[in-house]
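Right, one structure below, let's go through it.
Complex shown without one protein chain; remaining protein chains in place.
On to chain A.
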Amino acid sequence: MAYLNITELQKHYDNYHALRGINLAIEEGEFIVFVGPSGCGKSTLLRTIAGLESSTGGTIQLDGRDITELASSKRDLAMVFQSYALYPHMTVAENLSFALRLAKVDNDIIEEKVKSVSASLQLDKLLERKPKELSGGQRQRVAIGRAIVRQPKVFLFDEPLSNLDAALRVQMRLELARLHKKLGTTMIYVTHDQVEAMTLADRVVILNAGQIEQVGTPLELYRSPNSRFVAEFIGTPKMNLIPLDNVIREGDVLHLKLLEASIDFPVSRIHGPLPNQVTMGIRPEHMHLVESGGDLTGKVELIEHLGSEAYTHIRLANDQTVIVKAPARTNIKDGELVHINVDRAEVILFNESDRVFSVVAED
């Protein structure tokens, strides 16, 4: 029995089915990130866990107790909102201590807790300020501090960094990771930013249209997505997805036919029957530009220099564009004809319904 158990959770709005049977088990101390495109139900799932939305089916159990019908004030969870939702008429100190004061905790203890939390979040000089006198980053820290002082069972974050500028976002991301290490409390974090998901999470939950698409560690999702949706969602730039011309089986080997290329693929890596239409997925860093030979030939359309590397957009003979990662100091020019080698071990195959039916080779 896990710490937080979500079973067959449903949420119907008046005329919209927002959560379609969510099953999820979260262990104590895990950092879980819900990620998915806008409108997929991340916030709804988080708010249902928080008790701010009532579920219309299924159960939620926390620490061995069924909390499905419990009022959110009794669930012992703390939430950090995207808008921070600080109490505008209270000072930072009053914001931090609000929950404790409501719970009638001793004044000495409140003072002590506020002091230690504000020190750890560098808020000690701002305690007498009102929220509107703070910068975005400071407000963010107050919101986090307000959650920490309560020592809840689980922290819930709904896109907490999306209102910050890029530099501050990276910094707060690190602070959150550090905070999780220090407190060891279970955290559930919602974001639509896959970089945040990959860098923060112990496990990532990918949501799509009210359903869980895949759950796994960031590396698992990156290496072995089990659907085209996950494959495309994780990783920048996106995984290349190329419909194959033909797949021919010959004993223990599949010949993947694409234009002039024929890529051998061991049958042992696929499960299930061979579909009629196969799409090959390969990440930009698993294709290499070579002087001669190679599997495919194409014309360079565009080169994106990122400093540490360069992404070359190459148009193949069938008019499909693929992205190939090249060294930073590549001397390839626009319009040049190049040869591409495909790293066979990293190829994954999708069937007509965009499910993966091959496993990635173990190294």
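We take it that a contact is a pair of C-beta atoms (placed from the backbone, for glycine too) under 8 Å apart; a residue touches a chain by one contact, two chains touch by 3 or more; residues count from 1.
Rule of thumb we're sticking to: contacts and distances are computed from a predicted model.
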Complex member absent from the view - protein name from UniProt, among "Sugar ABC transporter permease", "NADH-quinone oxidoreductase subunit H", "Electron transfer flavoprotein subunit beta" or "Cytochrome P450 monooxygenase": "Sugar ABC transporter permease"
Sole contact to the chain not displayed, among A:His89, A:Lys125 or A:Arg329: A:His89
Touch criterion as defined above, residue of A:Lys42, A:Lys113, A:Arg150 or A:Lys325 at the omitted chain: A:Arg150
Among A:Ala25, A:Leu70, A:Ala99 or A:Ile332, the residue in touch with the chain that has been omitted: A:Ala99
Touching residue (missing chain; options A:Leu9, A:Leu62, A:Ala78 or A:Leu164): A:Ala78
Absent-chain interface as seen on chain A, which is shown: 50, 52, 71-74, 77-79, 81-83, 85-90, 98-99, 102-103, 146, 150
